[in-house]
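Here's a slice of the assembly, chains where they normally sit.
Each chain gets a letter, A, B and C, in the order it is written, and its residues are counted from 1.
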Amino acid sequence: MKKTLRLGLIGSGFMGKTHVFGFAAAARVFDLPYEVEPAALADVTLAQAEAARASLGFRRATDDWRSLVADPEIDIVDITAPNALHKEMALAAIAAGKHVYCEKPLAPLAGDAREMAEAAERAGVRTQVGFNYLCNPMLSLAREMIAGGELGEIRGYRGLHAEDYMADAAAPFTFRHDPAGGGALADLGSHALATAEFLLGPIVKVMGDCVTMIASRPDGKGGMRTVETDDVGRAFLRFANDATGSIEGNWIATGRKMQHDFEVYGTRGALAFSQERFNELHFYSTDDRKGRQGFRRIEAGPDHVPYGRFCVAPGHQLGFNDLKAIEVAGYLEAIAGLRPEPFNFRAGLRIQTLVETIHASARAGQWRAVDGG
Amino acid sequence: MKKTLRLGLIGSGFMGKTHVFGFAAAARVFDLPYEVEPAALADVTLAQAEAARASLGFRRATDDWRSLVADPEIDIVDITAPNALHKEMALAAIAAGKHVYCEKPLAPLAGDAREMAEAAERAGVRTQVGFNYLCNPMLSLAREMIAGGELGEIRGYRGLHAEDYMADAAAPFTFRHDPAGGGALADLGSHALATAEFLLGPIVKVMGDCVTMIASRPDGKGGMRTVETDDVGRAFLRFANDATGSIEGNWIATGRKMQHDFEVYGTRGALAFSQERFNELHFYSTDDRKGRQGFRRIEAGPDHVPYGRFCVAPGHQLGFNDLKAIEVAGYLEAIAGLRPEPFNFRAGLRIQTLVETIHASARAGQWRAVDGG
Amino acid sequence: MKKTLRLGLIGSGFMGKTHVFGFAAAARVFDLPYEVEPAALADVTLAQAEAARASLGFRRATDDWRSLVADPEIDIVDITAPNALHKEMALAAIAAGKHVYCEKPLAPLAGDAREMAEAAERAGVRTQVGFNYLCNPMLSLAREMIAGGELGEIRGYRGLHAEDYMADAAAPFTFRHDPAGGGALADLGSHALATAEFLLGPIVKVMGDCVTMIASRPDGKGGMRTVETDDVGRAFLRFANDATGSIEGNWIATGRKMQHDFEVYGTRGALAFSQERFNELHFYSTDDRKGRQGFRRIEAGPDHVPYGRFCVAPGHQLGFNDLKAIEVAGYLEAIAGLRPEPFNFRAGLRIQTLVETIHASARAGQWRAVDGG
């Protein structure tokens, strides 16, 4: 009989639902080490919390997240509240000895993220930040191919995460435009950075270029508010493995909905990937026979763990929500000690550190070494 | 308070799990008219049934599907047992007044499917056959565009469903090679036919071409068994709307995993689609300005119902299992009388009729009118 | 010192210029066995002929093609006049002992083409019909891969040639709509048939489906003229090598400009090609390692003869006119006895035979054996 972990969810907006869905899907798709019971749900008002409780199948609703965090019954605190609250909530949960699952970004500032990571490590609880693009079996395949030497020595990298959801200059000022932690680099470039290090290992030096293209946005009160955060954030990169590269985070890339792309060039081969077609990985190998070389479109299938959990036949394709289920499963296995945490608070801190170093470099107009890189 | 429907599942293999998963996902993603409770599960042995019951979260397990079908508590009988048993189970369930959800193909032979469809209609129960490729929002978009005249008058169609899972001549003889209902046309071509009629309406005449390329397969007992079913089934088509076209079903198409593709040509525009990238629909319009015309890659997003149920942002992509959740939601809405049945037994019969008419045409080497087309 | 062949060109429209350009380009790109001198040019009026003579660099102009054909100085007669005149001109040229290069289609009817082929063979002159899509190095690569067994035993084929230049119902009736030799199958499907046999060898049996979608077209005199030729021509195919397949010729495929595509499926691999991107060939091999299989996009380069004649670096791409230069070079090498004729009158007859057999099959609604197939 499996042990049951009781889940306490804070926040019931889009990401809250996505998490609940992820837990439910993971339970059906994977052979998990635990049952997870949706126990308590907190939201700003009791009415909201109660409505979400009913629709999402939790046992208990509250408008007091502190009581949820303190509840001895709860094993995992899952934070999908606004970013500005992540730190206070997470530290309280850690103090109460809970495992903590927190949506990205972990905290607006690296200093906060560090405090959270260190607290979790001291407390010995398991943590997870939601970087679910990394959960794609094709990214695991890419990492495995790189690590296994199938591309030879890695020399070059190009990474992107471009969308267009802020392209309209009439879109209002939001918390995403707050100088503390906002901007395209922090919001989308962070994914490009996470993928870059997932594949190639630590980045040791960066040169940033962060630009604000839409200088002010409607403040929601009939006026305009100056925007200080970047609409496009770029960086040149140096990796510890001697490869060099670049990334771009961009939320005004008209027409792009999910251009989380990368290309990796090695001495013996190359990979090209686009999240726009994320069930494919394109692989070029110099081992192929002369006159027969070319980028090979590998379609996701049961050969690519854990695709086979979702479907026994190749080519059927995973969707975005399936990636969340993979994320949840990895986290639960880490709680059980079966594997390292897939993307813990320390990893979340790492991304914030990279983002802030790029910001600092861009402001200074000079290269910056990455702390701990 | 929503009414609860109690689900009785027969069969707990891959498709059984997929169905359960579909019900669970649909409940979280959609605002369904019913709660669905996994009540009873039947499988061949009690041990199998009990194991599936525990892992899939049903209340009761049995090795006697007849008792499940007769159980007055059960509202929906969901049949994922081997094809040869569909008819007996479905007729028993209909006789007991249950709604019946049955995996495809509905029955090996059109005559059986007709009996099932007519029984369901007489009994007034709601039925569903699993043709989930049709549940893709991009296919709904295609149908809506065609019906709305965005392509003008439709003239031509090309449809495919090609895979390679029978390409290996050493793969053994299975029930799929049984002359009663087996073969590539019945198994995969049926999807191409369903999509063709979903988009363009009734097919009225066909000319078939069915070929067996692998003449015999291992019989599992050390010998070889002659294969009489087709490895490739093709047809020329005449539609009631005067368009003409062709389809191909192929299970020996080396390298193809999910080539469920179509192209539609009208007087004012065209569509091209590949299930290999099923979150995209390619649209050409002669209304576009001269020098700017071209096939436009529309990516699935919240504009394409019900994508927005799964994700609020475009470009994130649905997966195969999400299509099953859409299928389940449509069925439950049909049970509630909110919409017609998405793909009922009558529709399942229709596909069997098309397949058998193509087979008959191929044997005769002559065109055949499609009954009721 | 190279021997000089003197060229007599009949017709100076688009294809006439393309041929002259092809001879000039071939001379610079290839190390040809002959110099070719543009000697005489015939057109309907002397004024037209003279203007073309000046701009295309011929020595002599005439409005009398018979005198050109009879001129003892001329070695090659190049016919780009309207199709209806091909036969008379070619037979006269052959009678005068000239080599004859004739644009496709060789003749409206197979009977005429046969007469022409037999006359040329009796006379021992070298002939060429313009099927320049076959001159693509990627098609040679495909043929070489198939012949060399890289795909294993060939099982299936899908071929297309679809464009949209007759999609507008207001486009007037032309010689291409003449029942003697007109229609989409003869005009475009002929290319699909030529490619199919180029790759897989002889077609032995066909089942045709030819449809007229635009029943009448403006006759240029204010009235409408009934169209009897096909707008779409399809065929099921049986090859001598036991493969089966299909082709389609279509000139009302809205949005398609050059969909001369094919897919070949064998026991060990597959190929996919589109003329829309004709410097690429996509190759799937079951020899690739598990988990690394996929269609490989081979880009044209110096490894693919004779690409290197045009460019020393891969990926630079050939254009349509380059294919014509390759055609010319092959023909001149054949005149010099260095290789067989690439696509002689006998081959042109073969295509007409296939087209007529498909037409006959479509009319009868029955399979037909291909004469000499």
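Quick note on the criterion: a contact is a pair of C-beta atoms (placed from the backbone, for glycine too) under 8 Å apart; a residue touches a chain by one contact, two chains touch by 3 or more.
Bear in mind the structure is a predicted one, so any value in this text is a computation, not a measurement.
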item	value
Number of identical chains forming the whole complex, with 3 shown	4
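The definition used in the following text is that only the chains that are shown with their structure count from here on.
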item	value
Most widely separated chain from chain B, with each centre as the mean of CA atoms	C
Whole-Å gap between the CA centroids of chain A and chain B	35
Chain centre separation in whole Å, for chain C relative to chain B (CA means)	42
Chain centre separation (chain A, chain C; CA means) in Å	54
Shared interface positions of chain A, touching two or more other chains	299, 301
Of all residues in chain C, those that touch chain A in their complex	141, 280, 282-283, 288, 290-299, 301, 303-304
Residue ranges of chain A in contact with chain B within the complex	14, 17, 20-21, 24-25, 28-29, 56, 163, 165, 256-258, 275-278, 299, 301, 310-322
Residue numbers on chain B that touch chain C, as the complex places them	151, 155-156, 158, 167, 169, 207, 209, 211, 213, 231-232, 234, 236, 242, 244, 246, 248, 250, 252-256, 263, 265-270, 284, 286, 293-295, 365-367
